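My questions will all concern the structure given below.
Complex shown without one protein chain; remaining protein chains in place.
Just so it is clear, A, B and C label the chains in written order, and each chain counts residues from 1 on its own.
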Amino acid sequence: MRKRLRELGIEIGTLPTGKYNAITDVAGVLVGHRTVIYDEPRVARTGVTMIVPRNNEIWHNYAFAAYHSFNGNGGMTGLPWMDESGMLGSAIAITNTHQMGVVRDAMVAYSVENDYKDAFILPVASETYDGWLNDIDAFHLTKEHVDEAIANSVSGPVEEGNVGGGTGMICHDFKGGIGTSSRVVEIEGEQYTVGALVQANHGDRELLRVDGIPVGRMIGADKVPLPWITPPQGTRTSSIIIIVATDAPLLPVQCKRLAQRATIGYARVGGTGHNGSGDIFLAFATGNDLPARPRTQLRSLRMLRHQQLNPLFNATADAVEESILNAITTAETMTGYMGRTAYGIPLDQLEEIMKIHRKW
Amino acid sequence: MRKRLRELGIEIGTLPTGKYNAITDVAGVLVGHRTVIYDEPRVARTGVTMIVPRNNEIWHNYAFAAYHSFNGNGGMTGLPWMDESGMLGSAIAITNTHQMGVVRDAMVAYSVENDYKDAFILPVASETYDGWLNDIDAFHLTKEHVDEAIANSVSGPVEEGNVGGGTGMICHDFKGGIGTSSRVVEIEGEQYTVGALVQANHGDRELLRVDGIPVGRMIGADKVPLPWITPPQGTRTSSIIIIVATDAPLLPVQCKRLAQRATIGYARVGGTGHNGSGDIFLAFATGNDLPARPRTQLRSLRMLRHQQLNPLFNATADAVEESILNAITTAETMTGYMGRTAYGIPLDQLEEIMKIHRKW
Amino acid sequence: MRKRLRELGIEIGTLPTGKYNAITDVAGVLVGHRTVIYDEPRVARTGVTMIVPRNNEIWHNYAFAAYHSFNGNGGMTGLPWMDESGMLGSAIAITNTHQMGVVRDAMVAYSVENDYKDAFILPVASETYDGWLNDIDAFHLTKEHVDEAIANSVSGPVEEGNVGGGTGMICHDFKGGIGTSSRVVEIEGEQYTVGALVQANHGDRELLRVDGIPVGRMIGADKVPLPWITPPQGTRTSSIIIIVATDAPLLPVQCKRLAQRATIGYARVGGTGHNGSGDIFLAFATGNDLPARPRTQLRSLRMLRHQQLNPLFNATADAVEESILNAITTAETMTGYMGRTAYGIPLDQLEEIMKIHRKW
Partner (left out) sequence: MRKRLRELGIEIGTLPTGKYNAITDVAGVLVGHRTVIYDEPRVARTGVTMIVPRNNEIWHNYAFAAYHSFNGNGGMTGLPWMDESGMLGSAIAITNTHQMGVVRDAMVAYSVENDYKDAFILPVASETYDGWLNDIDAFHLTKEHVDEAIANSVSGPVEEGNVGGGTGMICHDFKGGIGTSSRVVEIEGEQYTVGALVQANHGDRELLRVDGIPVGRMIGADKVPLPWITPPQGTRTSSIIIIVATDAPLLPVQCKRLAQRATIGYARVGGTGHNGSGDIFLAFATGNDLPARPRTQLRSLRMLRHQQLNPLFNATADAVEESILNAITTAETMTGYMGRTAYGIPLDQLEEIMKIHRKW
């Protein structure tokens, strides 16, 4: 039975989590998965995950947002308009590399079908590469899968590990996938929640650290086989998409600061941004309503001061760190394309290591 | 009968053009269109245009490249990797807004099918919005159209106006579409060619200038009706994609300089980057070979010095300016979706105005 | 007697100007010059110009701001914090290339001396190169000059041409310097002012256009000698700093859009961003108060919608275009370092050309 990090008695940082320790702790943020697993006619270990802000009203009530590319060997659509406007106007999809496009167009169609007058036609779709476990050249996904992922989106607990876009992913040379976490901070008497969700498909075994302890070196290839014996195309491609959400009233420049702070959590776990990695981080803030209509009125906004942001920065770092670790501890061993197997981290070994070393 | 600007006796700047006054004057650059026009079951006035560098070897012999977003209300895929690596590793597609994704994925599939070992899976697809003349919500395009556009790509003269991705476009409130132009410069005894190709779908009538003369004010709505009486979604969406190619040995930072210089030509014609416009400019340079294989060897490169670039800057500005004007003068009047008509600029009126005013 | 462009009967665009057709039409924006001209012991043709927002309260009541680098062969301090925070917290200085640093530190000292508790210590100073007319290696400027420029800052009419930082500058191969202009637009019943101020030291004679007419080609070296016969260091260095101010309630991402729009006016006059040019554009918006204190409270803001910005974009382009032309028409012929002379554009010739050609 797989467990989340905290179920193993391991906590990252000192800030309290939200109710579900998930991105859905940010009010209105839903998560929906469509997992696609079958062996015939061609092996599918893939899917799509949707992060859906504002209870799916995001298509006509935008959110301030920004992204940071730590290592741009990956794809995310909608970036020029996010840069220009500082806004997110769609749900956020995460899927496999070959089908970011069909997922993106499906979101356009969804917007047109459901919200005609204010259809938002520059949606955000992103990807990591699952071609080691998934026969990615089979292009398994269709518009229907995207619609289902949106339809499946819910608040509350979030499924992690081998689900949705994370189905076939590999992280720090263990089985990876979807992970999530959250933190609650108080600023001048107000509570704000920061949530993170990752599709984790990056990293080396030997660099993996859990709360500083170099667990990856201790669970070497002698204990758990490495995947990637024969990397596709002669080079390992790997990536992580990190989505950070908050209910704090942040401006786009401040979302950008949060997006870049995801690097901190990523680095603590052992990410270094290898050449083949597409490490793209997006942060959005729902603390201001930005309705598409009426079109003519000035917007009234609130903004946290920059000097008030440190707790949010810490919360982002911690939530991202724990999200990546949750992706690893919840993902089960999976066998896929060409009979390859990616192994889940052995939780008993992890617990034992942490027990010995975590005396502080 | 539509004509190119020079066939009307109007020249932009003083630099000589290449043989075809087209982006294909840059050795190895091919252009292919797939135009999609029909009225049933739903009205199609759309298509896809492919700019194919290195005689289609671009998929495994990359080119240095960079982009500049003048107004990011548009889409282009592949940008994070272009920023990170400074390289282009695919053909460049331009199509309509709703189907940038399917075109992008089709290029992934093309790369996998044709070049398996070095498949480049972060291709560049871009878009402008043709939803006034084209029933864009019908999603007309398929993977086959993309394959055909690549198959159609040729060197030599380039079809302009209502073709490929430009089929349903509108520019400065006249019919627009695809336009191209080139310039040849000499630097320290070496000749270099700069070519531009635009998919022009932007701009106000009253701001249109031809070689400085405010032609748009002189051919007002009283003479030629304006399109967009009832803009879709209550707001005009418009855009221009500009592709700049050169055979000069430029580094990525220098490609970025060329990409931003496209703004100059764009501004001279009357572009101002209105909010709804997706004005994204990409420049690539084929002067260095960047083969995908062998993977292990140091690359040997040449580089023009920064202080040698001024002629290329001027060439870019002039070629872009003339490309936009070519898109306008070659595009024929078109009637499309909901019986709407976008009118080609009347060439006789244009010639007459220019004759009177161009005494300098 | 030198004149502004409108005094010659030439108007750019159709929008109305503010009362003084100057950046000071934006309420609270002051401009102060300290001009430094003497021949002994070493030739000085230099100075410093200060743009001082919020009636000099900018040091503790910030403004949203952003910059755009069209060609970064120049300097401006304070950029990382402006990128990070979206804020301007100091006056803006423009001076000569060699002394941007002393001017910057003088502003730090000014802030410490005048506003201790909220001293802003990352001020914005910028520069263009006046070393053809000014013996720049003499480092003429001191902290006192900076203090005097701030003390001299006033609202109302702005001195243009050979004043302040613009004293020794050359533009489109005529004498250049400081120029300014403004526009008033109406958005949903509210009036907003956009003002521009330039320190213009860039451009080629043959590319100069006045409202589209290629005036530079018509007033060739046969009529008015070119400067730069022997360029210092074998290469022409030139630059333009453009400051755009508005009282509209814009966010930082929107200021960035305005800053980039300065390119449009710059291009229309004939700027192309040659390699040696430092063309850096900054826009700030005073429509929201951002007091440094109290430190703990949420900020309440207003924001124009992105789709409401087009009039501001047009106003920026037109005001910048006219500012550059004002710098040229107001600057008198000057003789300086090594007996070199830069000639003011002959206003009679300009008027005659414009009379003949401006029939539209």
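We take it that a contact is a pair of C-beta atoms (placed from the backbone, for glycine too) under 8 Å apart; a residue touches a chain by one contact, two chains touch by 3 or more.
Only a predicted model underlies this, so the values are computations on that prediction, with no experimental measurement involved.
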Which listed residue (A:Gln191, A:Asn275 or A:Thr341) would be found touching the missing chain in the intact complex? A:Asn275
Check the options B:Gly32, B:Pro249, B:Gly273 or B:Pro311 and report the residue that touches the missing chain. B:Pro249
In the whole complex, what residues of chain C lie against the chain that is missing from view? 69, 71-85, 97-106, 108-109, 112, 117-119, 121-122, 125, 129, 137, 139, 233-235, 278, 280, 295
Contacts of chain A with the missing chain: which residues? 70-71, 209, 212-214, 217-218, 235, 257, 260-261, 263-264, 266-268, 271-276, 306-307, 309-310, 313-314, 317, 356-357, 359-360
Go through chain B and note every residue touching the omitted chain. 84-87, 188, 249, 251-253, 257, 295-308
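Note that only the chains that are shown with their structure count from here on.
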At what distance in angstrom does the C-alpha mean of chain C lie from that of chain B? 33
If I count partner chains per residue in chain B, which residues reach a count of at least 2? 71, 235
